[in-house]
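Please find one structure pasted underneath; my questions will follow.
The complex is shown incomplete by one protein chain, all other protein chains being positioned as in the whole.
Note that the chains are named A and B in the order they appear, and that numbering of residues resets to 1 at the start of each chain.
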Amino acid sequence: MRQVKGSLTVETDGQGLYEVTARVQAWVAAQNIRHGLLTLYLHHTSASLLIQENADPDVLHDLHAFFRRVVPEDVRFYRHNQEGPDDMPAHIRAALTTTHLAIPVEDGRPDLGRWQGIYVFEHRSSPKERRLSLHLLGD
Amino acid sequence: MRQVKGSLTVETDGQGLYEVTARVQAWVAAQNIRHGLLTLYLHHTSASLLIQENADPDVLHDLHAFFRRVVPEDVRFYRHNQEGPDDMPAHIRAALTTTHLAIPVEDGRPDLGRWQGIYVFEHRSSPKERRLSLHLLGD
Partner (left out) sequence: MRQVKGSLTVETDGQGLYEVTARVQAWVAAQNIRHGLLTLYLHHTSASLLIQENADPDVLHDLHAFFRRVVPEDVRFYRHNQEGPDDMPAHIRAALTTTHLAIPVEDGRPDLGRWQGIYVFEHRSSPKERRLSLHLLGD
């Protein structure tokens, strides 16, 4: 068994879900590991990772709308507003989702379900560069 | 160190939490790995995984009731309603919980806390077959 580490930079341009499935698949395919475990890690606290349906874009719209409703951008709710009304909601939305994912790898591909895609969920309104680490171990 | 991969099919019959602790323990016990790390992965976006208290069934009831209240099944909230009023809420409830779990393995058993059980959280109302992958690595 061996391990390999990589990273991707994901450029985001406002709140929403950015699919990275194809880029992650391409990276895994290049590592010459057939079977194992892939771990993704996002080095930020105002963006997060999510596996979600990649068939109907309305799912992504509704998901984002839910988080806007449950975690309102209203500065009266928060003490931490230095970077604007989306600052603290970004941290809360990240806490409600996750900073890392693990996915089994089969035949050199992440073994995603038929409708599963891998997303970076951007919670800030301004453009950002997000750093995503990939760790793969296996044979 | 070596790795082994397996899978379980979990049949669900409507929304709620389905405990899989015993089946997961039995699978781990059969792998002849004493110490290591177990990763569970669910190949769906309308069901999820959760570690929760397995002592009082009221906990599972209250947990489910909370998710029904916070993520209402009201089609006016959503664009994505093709498969009925539980369709989009299922995706959101899955996003609020998780698609994978990792648990240390000690002496051939997942090292769960005293009150911890492993659950598949079904978010759809109709019967489903859910695919759960298990990845174990260790010595």
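As a working rule, contacts are C-beta pairs under 8 Å (C-beta built on N, C-alpha and C of every residue); 3 or more make two chains touch, one makes a residue touch a chain.
Because the structure is a prediction, the values reported are computed rather than measured.
Student: Which parts of chain B face the unshown chain closely enough to count as touching?
Tutor: 1, 35-37, 50-53, 56, 58-59, 61-63, 65-66, 70, 96-98, 101-104, 106, 111-116, 137-139
Student: What does the interface between chain A and the hidden chain look like in terms of residue numbers?
Tutor: Touching the missing chain: residues 1-3, 5, 39, 41-46, 70-71, 77-80, 82, 88, 91-92, 94-96, 98-100, 102, 131, 133, 135, 137.
Heads up, the rule we're going with is that only the chains that are shown with their structure count from here on.
Student: So how far apart, in whole Å, are chain A and chain B when each is placed at the average of its C-alpha atoms?
Tutor: 20
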